[in-house]
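The other protein chains are all here in position, but one chain of the complex has been omitted.
This part shows subunit A:
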Amino acid sequence: MKKNNEKRNLISIEILGLLLGLIWLAPFYLMIVNAFKTKRDIFSGVLGFPEEPVFANFVEAFIDLAFLKSLFNSVLITGLSIAIIILFSSMAGYALARNKSKMSGIMFFIFVAAMLIPFQSVMIPLVSIFGQANMLNAGGLIFMYLGFGCSLSIFLYHGAMTGVSKSMDEAAIIDGANRFQLFWFIIFPLLKPISVTVGILNVIWIWNDYLLPSLVLSESNATIPLKMFYFFGQYTKQWHLALAGLTIAILPVIIGYFFAQKQIINGVSEGAVK
């Protein structure tokens, strides 16, 4: 009897979960079905399937978004930012964790404390300084991402270093390696799991960032979110095109999530709980 009850309970929980899941997906459903409709179709009803799917919306949105170019800009800027954040933060995390001096403690504190500063509090002088240095471009943006991304990353690497035994260092030094060889060939590979976490956390944030690129980049070298903003402004009231554009814009993320969902969820959980 009790077993049966429990089973029935689980089934009702399962059904509840699936219903909630459908509610969660509803916004995406509404976006996609309406992206396939004509303007008139949308006007006569948004809930159902299109009478006849229209693909022209996607073609037009693809062209107006300059999608391949925006995608290229997003990939380039995100990729380079992540690469330097991972490289430089892991080096710093290693150096700070292996050095037990007061100076090192102060430096670590400054890096962590900087996380308290919201972006808006440094935004205006940042744009002013970079503007005067003629650095309001993709290169400047990538450097800014290093500055904003390194705090959390150093914190995570610093924590992960406690799991790397000091005898590694000693053995390598005895074998004649210098600090850089030791780091690059021994320590950095051991930090790979945390590098994946750091990479995922920073990709999610940098890929989707809108405000900073909007202050730094021009429309011709816009990333996807920035281009989407211009695009949407152009097509307010033309939902069929706007929705097709939105669908295209989130496609790379959905594809990425499909292939790496486990790592992404684990990475986020690791970063959030630490």
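Methods note: contacts are C-beta pairs under 8 Å (C-beta built on N, C-alpha and C of every residue); 3 or more make two chains touch, one makes a residue touch a chain; residues count from 1.
Here is the rule we go by: contacts and distances are computed from a predicted model.
A.B. asks: So which of "ABC transporter permease", "NADP oxidoreductase", "Nitrogenase iron-molybdenum cofactor biosynthesis protein NifE" or "Alpha-ketoacid dehydrogenase subunit beta" is the UniProt name of the chain that got left out?
C.D. replies: The chain we cannot see is recorded in UniProt as "ABC transporter permease".
A.B. asks: Looking at the whole complex, which of A:137, A:218, A:234 or A:269 touches the chain that is not displayed?
C.D. replies: A:269
A.B. asks: So which of A:34, A:73, A:202 or A:221 would be touching the chain we can't see?
C.D. replies: Counting the whole complex, the residue in contact with the absent chain is A:34.
A.B. asks: For the chain not shown, which residue from A:76, A:138 or A:253 touches it across the whole complex?
C.D. replies: A:253
A.B. asks: Of the listed residues A:89, A:202 or A:221, which contacts the missing chain in the full complex?
C.D. replies: Touching the chain that is not displayed is residue A:89.
A.B. asks: In the whole complex, not just what's shown, which of A:114, A:138 or A:164 touches the removed chain?
C.D. replies: Looking across A:114, A:138 or A:164, the contact with the absent chain belongs to A:114.
A.B. asks: Which residues does subunit A use to touch the chain missing from this display?
C.D. replies: Missing-chain contacts on subunit A: residues 10, 13-14, 16-18, 20-21, 24-25, 27-28, 30-31, 34, 42, 45-47, 84, 88-89, 91-92, 94-96, 98-99, 101, 103-104, 107, 110-111, 114, 116-129, 132, 143-144, 146-148, 150-151, 154, 178-180, 183, 204, 207-211, 215, 225, 228-229, 232, 239, 242-243, 246, 249-250, 253-254, 256-257, 261, 264-265, 268-269, 272-273.
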